[in-house]
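Single-structure report; data block below.
In this view, the complex is presented without one of its protein chains, the others remaining in place.
Chain naming follows the written order as A and B, and within any one chain the residues start at number 1.
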Amino acid sequence: MLRVVGLRLALSVGIVLLVVFVLFVLSRMLSGDPATMALGPRATQEMREAFAVEMGLDRSVPVQFVAYVRGLLSGDLGADFLSGRPVLVMIGETLPHTIILAVASISWAVALGVLVGVQAALHPGDWIDRVTALTSVALIALPPFVIGIYILILGAIVLDWFPASGLGEGPVDYLHHLVLPSITVGSAWVGYIARIVRAALVEELGSPYVRTATAFGLSRRRIAMRQCLRIAILPVITLIAGGIGFLLSSSVFAEVIFSRPGMGTMIYDAVLTRNYAVAQGGVLAATIMFVALTLAADLTISALDPRTRLQGFR
Amino acid sequence: MTAEPALLLHDVSVAYRKSSESVLAVDRVSLTLGAGRSLGIVGESGSGKSTLANLVLGLLPQGTSVTGSNLAVYGHTLLPWQQADFAAIRGRAAAMIFQDPLSALHPTLKVGRQMEETILCVRGRGRGSSHAERVGLLAAVGLPDPERILGSYPYELSGGMRQRVLIALALAVRPRLIVADEPTTALDPTTEAQIIALLHRTRIDLGASLLLISHNLGMVASMCDDIAVMYAGRVVEGGPTAEVLSRPQHPYLRALLACDPTLVAFGESGDFPSISGETPVFRDPCPGCAFSPRCSERLALCEQLLPPHVTSGTGHYVACHRNLDFVEADR
Partner (left out) sequence: MRAGWVALLALFMLGAAFAPWIATHDPYALDAAARLRPPSATHLLGTDLLGRDVFSRMVYGSRTSLTVAVVGVLASATLGVMLGAAAALGPRWVDPAALVLIDGARSLPVLLLAMAVVAAVGAGMVTLLCVVVFSSTPTFARFARTQVMVLRSADFVLAERLIGHGPVIVFLRHILPNIAGPILVLAAMEAPAIVGLEAGLSFLGLGVPVGSPSWGAIASEGFRFLERAPWLIWAGTVPVALITLAFTFSGEALGQRLDPRRKVLL
């Protein structure tokens, strides 16, 4: 068990290092003068020279890389050349909103997906099952930005029940502003989750222990929810663990479409304004968070899987 | 006996639907199990005896068709066949003990938790079992160290122990009818003997009726008041156990007794006698006696005409053309 953890940890660190390296390479590839990229078009000659020295552009590349990594480790991710604010601070402001969006989206998707999946498994072939199958495929296939736009049109324009942009003030208004974006991000998940839960449950319901429970009079629904679900839920966690990347990209689209401050919009705006320092910092932070989450999810799966758990007892 | 019978089947047939064809697993079977008595059903695999066991608690797969003129458990009529009727039976009027105790228990729930959950569901909210009660139940079935077992997972226990747990569960719900489907097939002979004894004792303690499914004639002989022999979905012989086994009439039963390893002496040749041929595939129900292709005593009409059941004064009945007159010979 420890070996597995160690390997995963090593892999995660490796990925982060790889991304750092890629970002470093990209920063050296900036079309245009790196000083302008980092400092903005209004940088003076002195600033450029200072920057060149600071960045070690006069030194050899490997040394630059080391300096770069050192800088990152000390928390210096550069600054927004427009406002002068450190990137780290900007991340600190926007990251929570993105995380809240992601958590909210997954939460409702899991809740609804499980409910629908259970229902479909208990009554295979009836209309819930067929409608679920159809809509889940459709939602998975459609690109996130299309879903976001349609949700916006439906929720904010046609029905006008929800705001189309912003964060909202005060806790209740915040939630109100959270609804449409989290529906956007979660919708593809509902489909996947419902289908996986349904498939896993149908398989579990064929297990011999279900027969015992049935023989003692437990209703099928009760058996499904209390005994089978604990096993059927595992593939869902695996799914989420593998889909964190997708979650991130959907969030980016949702944030852009609903003008919601977050890591997605921060990076996006930075990219559009050629604000490389911010973009780089944001991508790095997002990658670290993403790798950490995936690692956590993978470890949770290993811990929860009854097979590994049982083996641990032997 | 004025008490209603524990189990009553009259002319019951069960057909599974497999892809596009119908497979007849039980063919016009009639049986009666009196209240407080025990009935053993013997037959080879494929005889339909397991289907019969599952029938009592309604554990047949969806799409199975069950027809007949009567099917009742302690007066609860179960025809026309629908799942809702079984709520009154499962865990209340009847409980079942399965063949493979490992797969019968949830693999990742502790034994205590499963027992607690099951008993709670059967008895209803607020009337569940206490930890002490569960310990008592396990002790009652002869398990040493019940506390440890309650906290164990099924795979950590031996087959015999698991079967005892299941019997304990059956004990907990105090059913009036126990259905045991080959309860010892997965166990070794020593454990088998213990479980049989336990089952017997449990039944007596509860005052319950017992429907025992087995291919082991010896076990049925020792445990059951009555016996019914099934072949290819039909009951070919039956009646009081002692009577039937000492005076077997049907060629199939005679052949079974001759083949039973526990009853046969190892002949000089060292071979075990066996019945030639194979059990028929359900798809081709024979218009006449299903055993006739393998019967050493068959007559010409055996394959064409279904032999009727003939009952003697002792309650011993048989369905065989050769034995239409056995009633007279018996006297």
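Some points to look at:
To be clear about the criterion, a contact is a pair of C-beta atoms (placed from the backbone, for glycine too) under 8 Å apart; a residue touches a chain by one contact, two chains touch by 3 or more.
This structure is a prediction, so every number in the text was calculated from the model and none was measured.
Within the entire complex, contacts from the absent chain reach the displayed chains A.
For the chain missing from the display, the contacting residue among A:133, A:154 or A:225 is A:133, taking the whole complex into account.
Only one of A:114, A:183, A:223 or A:248 touches the absent chain when the whole complex is considered: A:248. The hidden chain makes contact, of the residues A:94, A:119, A:227 or A:294, with A:294.
Although one chain is not displayed, subunit A still touches it through residues 11, 14-15, 18-19, 22-23, 26-27, 29-31, 130, 133-134, 137-138, 140-146, 149-150, 153, 157, 242, 245, 248-249, 252-253, 256-257, 267-268, 270-272, 274, 276, 279-280, 282-283, 286-287, 290-291, 294.
Quick note on the criterion: only the chains that are shown with their structure count from here on.
Here the CA centre of subunit A is 56 Å from the CA centre of subunit B. Residues 207-209, 211-218, 222, 226-227, 230-231, 306, 309-310, 313 of subunit A are the ones that touch subunit B when the two sit in their complex. Residues 57, 59, 86-87, 89-92, 95-96, 98, 100, 103-109, 117-118, 121-122, 153, 155-156, 166, 169, 173 of subunit B are the ones that touch subunit A when the two sit in their complex.
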